[in-house]
Structures are given as structure tokens and as C-alpha cells.
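Starting off with a structure, shown below.
Of the protein chains in this complex, all but one are displayed in their positions.
And then chain A:
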Amino acid sequence: MTYRTFCTSHQLLDELIERYLMREPEELSGEEYKDWDLKKLRPVRARVTNLLKAWVREYMDNEDLDRELLRRIREFALSTMTEKGQSLQICKSVDERMQGAARRPVGNLAPGPLPPPILPRNLKKLKFNDIEPLELARQLTIMDGRLFQRITAQECLGKAWPKQFGNDAPNISAMIDMSNAITRWVIETILSQVDLKKRASIIKHYVALAERCLSLNNFSTLIHIIAGLNSTPIHRLRRTWEAVSQKAMITLGALNNIMRPDKNYKEYRDILRKSAPPCVPFLGVYLTDWTFIGDGNADVLREKPHQINFHKRQKASELILMIKLHQATTYNLQAVPPIAKFLQDKLFPQHLADPEAEDQRLYEISLALEPRERDDVRLLSPFFQPLFPY
């Protein structure tokens, strides 16, 4: 899975063929030769064969299928391989790939019947508070889940080996954009209400939405809704928070604990490990892991620089397998176009300033809604507010 970090596909094939055609050591007696054939040559050939089979079937991306490589594998199987049955199997797989038979582009659908959508009374003029939180969570899950499905192993490897694979990761970036958009949307919606009570009720609605995301195992949307509620412009609205019901506060507290970044998101990792598919994981944790694998491990062994550090590759492929496992099952949910469009418009409005100016704008709205109180001012700087010596 990670061979591209140290050689090309053709180099790998060359090495495999060479291994297959290994010579017997010189000066072997008849008896010894038999022994060697049984204990060394056959197992080695079997392993090479299995590897080739798995390679062709499972590990070639449909996007960059190398036809020349497949042709070479086929030729090798036909002309050189001794096991006819195995050789034919490989040829069959190669032919399938050549014809572009997509192996498994879509994952298994989650079991169970398709849940009927819960629609608000008026689909023409949608308002955030009128849409059932569970349905909002479902639509967001469809969007976020789709983005997550598109992420390729190649992109992930690029995060640990940026030099070999380049930093281009369009699908990862798309998912991050979506995440940042969710947080911005949460902040914007809350701040759009001038009335304190209405703000509080929107917060409550978002807490309910976050809770539904958790029940759907959509950790990605969950963490970014929480991030919105915890962002500075919202977090500082003390009066608004006082108007939020106790029940919602308790729920939010529990959700906060799950997604806390403490100890490298330990709580979240534990829950993710136990959760049943399908799910949308929070990508950020993987990105940190990729960086750690990439920066924390040498490419070659320190004492023997001519040897490849396979431990690093193993860590990387474990992580890819984990991501693939989460991608393997897709949600069984029905899209509701009006709600999806409503969300799309809110998440990605047409005229948006650059993120930094946007942050500043939202912060200023927050200040205007609930200006700093005396208490806040007292906490201000010793450098800039010498009137209050610290």
C-alpha cells in the first residue's frame, strides 16, 4: 500500500519477478536440492503470487490505472509462472481491471430500511429553527459523508510524504472547507438574532443538532458545531448563555467532553473505536497522526541507512486501512433537496470576505450585541491598560 514512498510500480514488479526466479545455491546435492525446493522456492513463489493477486485486485486505484504495468504482470503470469491455476486467476483479474470493471467504488449500504425524512410544514420558506434537528443532521451527514468517501489513500500518503506525493489533497481540502463553513454558519446564525431569547433558542437547536450528529456517528459535523458554539464570538455572550435551558447545557457539556482535544482527542478516539459503522470521522485527528508518522519516523533505518524503515510504512498502512474501513460503509439516508439546498446556501454564501476579515466581522457583531462589561474590562491587559495594575 505504501510502496510508492520508496519505489515505482515497475521497480516493484521487477523486484518481484526477480524474487520469483531466484536461483538455487550452488553445489547442492540431489537431496539438498529437493529440500531447498520445498522449503524455500515454493513458499517464496507462493508469496509472490499471492502478492501479485492482491495487488491487482485490491490495491490499484481506478484513477491512475497503469495499463503497461498490467500488461507486464499478465505476460509474466502467462510465460513464467509455473502454477497454471494461479496464473490464470491473475490473468483474469488483470483482464477485469483492463476492461475497467470497477471493483467496489461504492461501499456497503448500512443495513435497515431507509428512514423516511421528517419534513417541516413549509418547504418553500425554510427557517433554521423549523427544521427538525434529526433531519438537519441527516442532510449534513449526507454532505459530509460524501466528501469523506472521496478521500484517497494517495492524498493521505501525501500528508506524511509531501515530497513524493505533493501537497495536493483536493478531497481533504474540500472536507476541511466544509468543516470551517459549518462553524462559520453556526456563529452567523446565532449572531443574526438581535433578540437574546431567540439567540438562546437557536443555541438550543444547535445543541440538539449536535446530539443527533453524535447518534448518527457523524463526528465531523459534531465537532464543528461544537467549535462554533465554543468560538469566541459566541462563547463570550454571557447573557445569552444564561437564557439557555439547563438541559441543553448539560447535553452540551457531555458533547464537549467527547470532543475535547485533551490527550490527543483520547475520549473521541475511544468512542470512534467502539462505534458501529457507518460513520464520518473527524479528519483532523488523522491529519495530526499523518504528520506525526511523517515527521516522527525516519524513512530509512538510522543505523543502516540502506534499509527501508518498514515500521513507518506499516504505521502508515494501518492508518490507511482504518480510513478505508470507515469508508467501507455508506449511510442509508434519503436526500431532501430543499433542505440540502437551504444548507448549501447557508454554508457557502456567495459573497464572503476572506476568513480573517470574516472572523473580525463576526466578533464585532458579537461585541455590538453584548458589549464588554466592567468585569471583562478589568481582565484586560497590563500592557495596554495600565490603570489596572496586574
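What we mean here is this: a residue touches a chain if its C-beta (ideal position, glycine included) is under 8 Å from a C-beta of that chain, and two chains touch if they have at least 3 such contacts; residues count from 1.
Operating definition for what follows: contacts and distances are computed from a predicted model.
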Undepicted complex member, UniProt protein name, chosen from "N(6)-L-threonylcarbamoyladenine synthase", "Guided entry of tail-anchored proteins factor 1", "Small G-protein Ras2" or "Exoribonuclease phosphorolytic domain-containing protein": "Small G-protein Ras2"
Residue among A:288, A:317 or A:344 that touches the chain left out of view: A:288
Selected residue (touches chain absent from view) among A:23, A:127, A:263 or A:351: A:263
Residue, one of A:131, A:227 or A:343, that touches the chain absent here: A:227
Residues of chain A in contact with the chain not shown: 159, 173, 176, 179-180, 182-184, 223-224, 226-228, 230-232, 235-236, 238, 241-242, 253, 256, 260-264, 266, 269, 284, 287-293, 295-298, 302, 309, 311-312, 315, 319, 355-356, 363, 375-376, 378-384, 390
